[in-house]
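I have a structure here, written as structure tokens, and I will follow up with some questions on it.
The complex is shown incomplete by one protein chain, all other protein chains being positioned as in the whole.
Moving on, here comes chain A:
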Amino acid sequence: MRGRDTEQKEGTVIERKRRGGKGGEDEHQEQEKEKMSYRPGMRKERRAGEREQRIIKNQKEERGTRRSREKLKNEIRKSTREPESLSPEELEKLKEAVDERKKLIQGLRGKPWSMKKKLVTLRESQEFVEKYEGALGKGKGRKLYAYKVMMAKKWMKFQRDFENFKTACIPWEMKIKEIESHFGSSVASYFIFLRWMYGINMILFGLTFGLVMVPEALMGRPYGSIPRKTVPRAEEASAMDFAVLWDFGGYAQYSVLFYGYYNNQRAIGWLKFRMPLSYFLVGVGTVAYSYMVVIRTMARNANESGVGDDNSFNFSWKTFTSWDYLIGNPETADNKFASITTSFKEAILEEQESRKDDNIHLTRFLRVLANFLVLCCLAGSGYLIYFVVRRSQKFALDGLDTHTWWERNEVNMVMSLLGMFCPMLFDVISALENYHPRVALQWQLGRIFALFLGNLYTFIIALMDEINLKREEEKIVKFNITTWEASLYNSTVSENSTGPPITIQPADVPRGPCWETMVGQEFVRLIISDTMTTYITLLIGDFLRAVLVRFLNYCWCWDLEAGFPSYSEFDVSGNVLGLIFNQGMIWMGAFYAPCLPALNVLRLHVSMYLQCWAVMCCNVPQERVFKASGSNNFYMAMLLVILFLSTLPAIYTIVTIPPSFDCGPFSGKKRMFDVIQETLESDFPAWFSKVFSSASNPGLVLPFILLMVLAIYYLQSTSKSYKEANVELKKKLQTQNEENKKKNKRAALKAQMDLEEARKAASQTAEQQKNNNASLQDQEGETELCIKMKQDVFNHGMKRNIQCKQKTK
């Protein structure tokens, strides 16, 4: 000990100063004591052999690392002061020591030590690294090494600051935390999802706004210069009316907001911006970006939630992880207690009942009946929408002015109302089915999903009919235009003058129908009405109800707050589904109406504030609290399905239907994707287009697809085999532990028997000696002797006991 102290004194002055003048030895002892005190049960008597074993092993490890560190330190101190004269082996050892310290610094975050201990260790390790890192570089490009080290440190610091800055920049963080503390993590997960959607829509908005709307507005031909950019003479009178603008007709229709405004000029402005190409690529890019983001988030969630061992630790998870430590509100805490109790009781009951199966036939019949009723509902709603859309087409042919407001907006209203009332109907029907609540929720979500999907697709089919109508109209209009132009020409020729050519106002030129703008308008109208319905139901269903319950309670016969209407709960799943479907509509319509992402950003922004306010003001915490994370990947999966299903119609229309001849950036082409072909041929060097055309050869594409399918099959089978290996290893672990326990018991028994024998032998010899000797003094001496002997034998036996247990473990 003294030797170490003197060497300590030789050690760096800085180190000693930092430790407040104490010897390093004390510090280490203190650290070890702290470590010991944090290992629970160290002070109590040793109970189980395995715990001892673990403790001793850990101690040995720590002692070993500490010893090796000290050895290293001593060696380094022993070596001469001049770093240049360090031999290569010592340099190596020094490097190892420095690396070990660096690893310790990096892993410090994960160690469950107290802050004080961590600070001390950090300080110590950092000083060590600082002191000797420079030394390592000496003699071999020292300046470069030191420079590299400094840059690495600066980079790490910059990264850390950037991370902090990024966390500080996250919008609405405080709002969501407040909601989390009042309502728990499942309600907060909806708002986190909303914020994530907002982020995606911002990027989509950036793409469409920056690359499509702004170039056309700044560099394209201005309003009124060509026929497609002008309001036709017939509509001019009403173009500025609010009613028309609200319906996105009039001036709103003939603007950058919709497809029809864009000119098909190949390059516009002094930048030679390729407008049609940009339009097409932005359309494709929004879909590709959305796919990438959704799949990346799904993969990240799947990684975090571990392998799908959903039910293997049911009770343990309920006990250890069900409390939400973010809850700071006593009312929420009470609710949480109640829900935990209910969930315990349910789980216990369910486990008992899963062994019974009573009256399976009745349950099965009821479930089939319920599914049949649900199918009827879905079919009914689909037919209703189709009927309403055909009726609205009839109204459009008659002229919009002759009908009431309801008849004009029938389609949107019907769709929104269906979306509101059918889920309640499904809820009632599901009472027949008698499922476990979580399963019932999944069925409910599945049915609402099918409802929305059915409605959306019926809507699209009805739209397709209208598109076909418009295309028929196109042929007629083309014919009319040729006759009109002919009449104009004839009139000028018949005048037989050499006067100036007649200039026609763009507003007077007969226009061809534009089905793309019509589709875009329909989607925009649908989204607006959907938003309005959501906000109005929010205000009436939640706010008005809360106000009524609160104030009418004073003069009502029964307790409104506890009994019938009471305050509403926040419906997480319904709201998430609504959000997902809105996003699906955006994806569908964004190609035809570039203004949709902008509209959606505005809508989400307002939704966030409105719903945060409504939740805090009118809702009560839920009675049964659901795990948020289990549904996370479920919602992502639904989003992915919606993304796929909503880009399908858009892609179909792009690929099969020829664009209108009189509007949009692709007018005049046979198919919209011809713009790519054109760009490849004219803007890229010749070999590029050859490469592309050979790459799109079916002979190349089909084998590629086959290869991908094989890769998927291979990956799936390896993951299955990994799962099986997991199960096997678990079983092995269990049997191994059981065997070890048995061996342990046997060895302990044996050691105990040995101990008993030794004791017996000791007492026998003591008695013999007592008998042989008569004097008291000898007796005393002997009893002392035999006490000592007994002690020794006892200790020996105990040691052997421990050793046996160590060996067998």
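Operating definition for what follows: a contact is a pair of C-beta atoms (placed from the backbone, for glycine too) under 8 Å apart; a residue touches a chain by one contact, two chains touch by 3 or more; residues count from 1.
The definition used in the following text is that contacts and distances are computed from a predicted model.
Participant: Can you tell which of "Glycine cleavage system H protein", "Cell cycle control protein", "EF-hand domain-containing protein" or "Mediator of RNA polymerase II transcription subunit 31" UniProt lists for the chain that's not drawn?
Facilitator: The missing chain's protein name, per its UniProt entry, is "EF-hand domain-containing protein".
Participant: Using the definition of touch stated at the top, determine which of A:203, A:226 or A:333 touches the missing chain.
Facilitator: Once the missing chain is taken into account, the touching residue is A:333.
Participant: So one chain is hidden, and I want to know which residue out of A:266, A:390 or A:741 touches that hidden chain in the complete assembly.
Facilitator: Of these options, the touching residue for the absent chain is A:741.
Participant: Specify the residue from the set A:321, A:434 or A:719 that touches the hidden chain.
Facilitator: Of all options in A:321, A:434 or A:719, contact with the hidden chain holds for A:321.
Participant: Across the whole complex, list the residues on chain A that are touched by the chain not included here.
Facilitator: Contact residues on chain A toward the absent chain are 14, 39-41, 44, 47-48, 50-51, 108-112, 114-116, 118-119, 122-123, 126, 130, 160, 164, 167, 177, 181, 185, 304-307, 309, 312-317, 319-330, 332-334, 337-338, 340-341, 344-345, 348, 351, 627-630, 733-734, 737-738, 740-741.
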